[in-house]
Each structure stands twice: as C-alpha cells, then as structure tokens.
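Of the protein chains in this complex, one is absent; all others appear in place.
On to chain A.
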Amino acid sequence: MNQEKIINVKNLTKTFGSFTAVKSISFDVNQGEIFGFLGANGAGKTTAMKMLIGISKPTSGEAVVAGFDVKTQSEMVKKSIGYMSQKFSMYDDLTIKENITFFGGIYGLSRIQIKEKTAELIYELGLEEVADKLVSALPLGWKQKLSFSVALLHEPKIVFLDEPTGGVDPITRRQFWEMIYAEAHKGTTIFVTTHYMDEAEYCDRVSIMVEGSIEALDSPKNLKKQYNVTSMNDVFLKLARNVE
C-alpha cells in the first residue's frame, strides 16, 4: 500500500465556550485506506470531522487534508473531498437525473462530464428504469447508494462518510460496504464514522474517540490483540469502561 499521508492532524482542538469537544487529537490517514472513525454519541467525532471537511474552524492545532490546510485553504479542501452526510441528503422532489446534474454542477463538472457520469452511474447502480422518477420513490437503501455515488461524482481524493449505513437493512449494508471496497480499490481514501462495531472490522485502521480524545488507533486485528478480546465491540466496551 502507498504510505503517502493524505490527512495529517496535529493537536486539533475545538472548544465551545468552556466545553472542549475535541481535545488535541493527532493522527494520520494514509492514501487509499479505509479509515474508521469510531466513538459513542457525543464523543466529538462529528465535530472533528466537521473541522476536517472545512465547515468548522479549529480552535487550535493543525489539520492538512489532501495537501491543504483546513484553516486557511478550506475552499481547496472542499474541492478535493466528497461528503455524504448522516441524513439522506438529496432532493426528494428532484428526479435521480436532476439530482446528479445538480450536484455535478455545484462541483463544477462540465455538461459533457455530467452527461457521461450520469449515464455511467445509472448503469452501475441499475437505475435505468427509474432515472426520471423522483428520488422520493426510491427505497432508503438505494437512496444511500445513490448518495455515495453522487459524493464521488467529482472523483475526490478522499470521501468522508458520516454514519452512512444508519437505518439500513443488513443486506444493503453489506452491498454498501462492497461499494466502499471497490472505491478504495481505485485509490480513493475513505474516512468513515460508524456506530456499528461489525463495520469497524471492515476498516483498514480504526480510531476510537472517547470524550474528545483518541483513545486507540490501529488496525482492528492489532486492537483486538492489544486488548485481548475477540471482537471490536469488546474493544470499544473496554475503552469506554476505562474512562468511566
């Protein structure tokens, strides 16, 4: 694997008033890896991710994403990344084609590129028959796959997925992870947050955040060995208990 660092975080901190949501975290993400960003609700993972994608300014510390400083070059960062939010974030009252055209458009793709991408994407997802139907007619699983593909439209170097599989059935989740693997195989770096500990096992490396700090960071295999347990779920529980 290419060991070039695509995300480089040093002492990144975010405070809201007297509350410190992210406490001086440092980590690297290698190009092309699937990086799992784990943590309980309120552990600070969403805040940390928001700083990395350039919509929240760090209080102190540094973060370089795809070669750009998130503090000073957030516009360049935004151009190099893809993002899929927790909530399904496409327009229900637009057709699949219109959604693709719109998101392609705001990422500055040309009309020809959009046309090619749309055809390719609809073919890959097998959506030919519903391409001109409103997105609201699609089942949730399909919507999520579509969201993921749309986040990749402009061929970003890194894609950030914020709990992408929430509320989806296990089969669709499985298919979704296959899509993630396929994309990672093409060299795209995947930065994913999740609740599901079984999904953590699919990642190349995971970091576990507890109360604003990164308590563990390694491959799932090493983490299990280190904590002497059989599943990521147990690793997580052990860490959470330590803090309490």
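Basically, a contact is a pair of C-beta atoms (placed from the backbone, for glycine too) under 8 Å apart; a residue touches a chain by one contact, two chains touch by 3 or more; residues count from 1.
Assume contacts and distances are computed from a predicted model.
The UniProt record for the undisplayed chain lists the protein name "Transport permease protein", from the options "Cell division protein FtsX", "Transport permease protein", "ANTAR domain-containing protein" or "Acyl-CoA dehydrogenase". Annotation: of A:N11, A:S60, A:Q86 or A:N242, A:Q86 touches the absent chain (contact as defined above). Checked against the full complex, the one of A:D28, A:D69 or A:E98 touching the unshown chain is A:E98. Residues of chain A that touch the chain left out of view are 53-57, 75, 78-79, 81, 83, 85-94, 98, 101-103, 105-108.
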